[in-house]
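Shown here: the complex without one of its protein chains, the others still in place.
So, subunit A:
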Amino acid sequence: MKIKDTPIDLNKAILQKGPKFRSHTVIFQNNVADLKPTMSSLAFCLVYIVVGLFLLALAAIVYHNKKQLDFTLFLGGVGIAILTFGITLVMPFVKQVTFDKNTGSYKNNIDRKVKLENIISLQILNKMVTSKHGLSYPCYELNMLTKNGRRINVLNHNDIDQLLSDAEKLAEFLSVELIDLRHEIIL
């Protein structure tokens, strides 16, 4: 089978959206660089879990006190939906993302493992998260490029100072070049 040569557009953001806060920081310990979720990002995700659990508890109270099945089901259904949503939000935050020099690999529990020796560069990109009925704000990605042309997102958040600092340290840790591909965005 002939493999097509498809050029990689390094300026193109991997993810369309991103949070309007610092979601992760990179922590270096011995030979390992870990992506740690920030407390505030976890706390905001927990709001959904708490609201979901509260509605489920309320459903139980309503059923216990009034035996009102329709309202119980309504509250329970909405509660489960919000709880599930909260759990799916928290999951990416609690998944371990590491660059481990001891094992020589990068793992994020989403993509397949990448050998550190195959990482050729890190790149910083900017994008504008726009929404007609919501906030519009700049957001930044730190992506890595591998020898075989894969691009994998490492960081994706709104705090450029922290992202720049993390990117520089990570590039030094991995001994790869850091390319700043931020550009003016014309709407």
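Here, a contact is a pair of C-beta atoms (placed from the backbone, for glycine too) under 8 Å apart; a residue touches a chain by one contact, two chains touch by 3 or more; residues count from 1.
Everything below uses one rule, namely that contacts and distances are computed from a predicted model.
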Chain excluded from display, named as in UniProt, from "Outer membrane lipoprotein-sorting protein", "AGCS family alanine or glycine:cation symporter", "Putative zinc-finger domain-containing protein" or "ABC transporter permease": "AGCS family alanine or glycine:cation symporter"
Which residue of A:Leu89, A:Ile120, A:Leu164 or A:Ile179 touches the chain not shown here: A:Leu89
Omitted-chain contact residue, chosen from A:Leu10, A:Ile27 or A:Val50: A:Val50
Where the unshown chain meets subunit A, residue by residue: 12-13, 16-21, 38-41, 43-48, 50-51, 54-55, 57-58, 61, 65, 68, 70-71, 74, 78, 82, 85, 89, 127-138, 158, 185, 187
